[in-house]
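Excluded from the complex is one protein chain; the other protein chains are retained at their positions.
Labels for the chains are A and B, by order of writing; each one numbers its residues from 1.
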Amino acid sequence: MFDKSTDSTPRERHYLDVAGVAKSFKGTAVMDQMHFRVAKGELVSLLGPSGCGKTTLLRIIAGLLDADTGNIVLDGRDVSSLPAHKRNISVVFQNYALFPHLTVAENVGFGLRARGMSTANVIEPVQEALALVRMDNFADRPVSALSGGQQQRVAVARALAVSPDLLLLDEPFSALDRKLRETMQIELKSLLRSRNITAIFVTHDQDEAMGVSDRIAVMNAGKIEQFADPSTLYARPASPFVMDFVGLSTRLAGRVTAQKDGIATVETTSGPLLAQCDFAAGTAVQIGVRPELITPTPSPEMNQITVQLDDVMTLGSKTVLHAAATSDTQFLCELSGIRNDFARGQTVTWGWNVEDTLIHAVPS
Amino acid sequence: MIARTNRIALLAVPGLVFLAVIYALPLALLLFKSIQSANGLTLASYVDFFADEFNRVVLWRTLRVALLTTLLALVIAYPTAFAMARAKGIWLTIFLIALVLPMSLGVIVKAFAWSILFRSNGFLNTTLQSLGITDEPVRMLFTETALIIGAANVFLPFMVLPIYAVIRQLHSSLPEAASSLGATPWFRFTRVTLPLTLPGVVAGSAFTFSLAISMYVIPSLIVGERQQTLSMLIARSFLYLRNESLGSTISAVLLVIAIFVVLFSSWLAGRLGARQ
Partner (left out) sequence: MTQTDRITIFCAWVIGIVCIIFLMLPIVITVITSFTSSAVYTLPPPEWSLRWYRSLETRSGLWDAVKLSLNLALISTALSMVLGTMAAIAVTRGDFRGKEAIATFTVSPLMMPGLVVGVALLQFFREIGLRDAYWSLLLAHVVITLPFVMRTLLASMSAFDFSLIDAARTLGLSYPRAIIKVLIPNLAPAYLTGGLFAFLASMDNYPISIFLTDARNKTLPIKMLQYLEEQPDPSLAAISSGLIMLAIIVLLVASRTVGLNRMIDT
């Protein structure tokens, strides 16, 4: 699915280089020592909960917000001290920000006119841009007459018409309903790829990020916790936060009681479990495992826990078994298809391969 | 269904009838009487009015003062509205008080205050002299300039508020989008901010202009008899000269101008609104 196999610390990622950026608001530091690099033609997402700083970072890159310190280098140019209108970085805003007093064509041509192109010369590039998003028949309409999806396409056309060095999109799909959202994500991704455009998406929706990006930067409280492609994030999350934010998991808190040759024994409220790691005895940890890797008919060498089911959710293509959760435990098991052999109240034993155990140290 | 809607429409009848009888009808009668004479309909009274040079001077002065007052108010109000839109907390409260309190006070209090301020021994003159800007009192009272400043002061809130309302509705993402697309601050102002705030400017200017052509108390107190405006002529005709037909004619002239301002500004507002 992802045609570039990447590891999370690639070399040559210097098309966009954000280095050492810090920002405080009213004395509170929102971001400190932010480093972030994107390669040319890459589609990247900044993913995180509200308040994590992803929109702040986007606005700093766009030049709509001044960072306190740090540099931003784009395609070899240092744009850090350039005002937004000189950076050649286009933004698609969450509310699209289409100019209500201009027609669709005038909106799309705005950036070109701002750069001094005459009205006559603008016509052709505008038509091209509109054709890219299949809105060429709407050129003379007022923007108020457009639906949400149409407005979004015009906003994209407007941003691309100026041939930007970098395209930033702030939650561009959040105002659309679900079906439309999925269609637009596919369309946009294919459009950006076909023109080798470098783009950064900001989103809080994990599915959106996974569907659209080559790599995802998972952000929390002003820091990037992990910056990797979707499969790495899912299979090898770097922290409990990433594990919880990207995808679902069964998780338990515990403490390492023994460590031998890279296998730790962890004591949890559900009994002892094994995990592959180097943590020393006494370390407080969180154990996690992806629900689809759990089987209700475990073989003896697997990690095993016994749970009492409190809900069985039949979702058609999958069935999710749920057992009582507390603040630091959660029990989810995902089985394929419809399963009639499980019911609420049943006590079952779940198991999974030791190497599928995700383990992270936590502050005790 | 239809019966219900008609019943709701009937609710408007008392108010409409009242205004029609006590407001529209008298005005219509006034206009009618001004073209009426012993021999039928005639524009003779208007012709006589405009033939007199004194009247033309007064008319021109009224329009000129109203225009300059509107311009002065606009020049102050536009940046103020922007500052207000960015103001938060205590500063916003200060702006609001500074606007609403004068609006609540009424014309007489303020016109009177300006007549005090403009005196030869008044606050403005003494301040200018103590700052060394002038050596002797500058004659301010009874000048057209003083009138324009005083009128602009009284009408300023009515210019600021419509512009402020429009600026507040302007989502901040619009100028940001313009910048990110490559617009210089000037391009952004002329192509985005200005067109989108224009409806507020038109509304405020139309209101200020009509208030300024109709004003009576302010010119009475600041310039007095020396430089009359149309309103003062009307009052003089009725209250002192007892020449009612002249007064009616001048009233009709002023009314026609006022109606024209209303129609023109709503046409303009419609044109601007149609594009948005």
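Assume contacts are C-beta pairs under 8 Å (C-beta built on N, C-alpha and C of every residue); 3 or more make two chains touch, one makes a residue touch a chain.
For clarity, every value in this text was computed on a predicted model and none was experimentally measured.
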**OP:** Using the touch rule from the top, list residues of subunit B that touch the missing partner.
**Re:** 5-6, 8-12, 14-16, 18-19, 22-27, 29-30, 33, 76-77, 79-80, 82-84, 86-87, 92-110, 112-114, 116-117, 119, 121-123, 126, 153, 156-157, 160-161, 164-165, 184-186, 206-207, 210, 213-214, 216-217, 220-221, 231, 234-235, 238-239, 244, 247-248, 251-252, 254-255, 258, 261-262, 266
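Just so we're on the same page, only the chains that are shown with their structure count from here on.
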Original post:
Taking each chain's centre as the mean of its CA atoms, how far is subunit A from subunit B in angstrom?
Top reply: 56
Subject >> List of subunit A residues in touch with subunit B within their complex >> reply: 62-64, 83-91, 93-95, 97, 99-101, 110-111, 113-115, 142, 144, 158-159, 162
Original post:
Touching subunit A in the complex: which residues of subunit B?
Top reply: 171, 173-174, 176-185, 187-188, 191-192, 195-196, 275-276
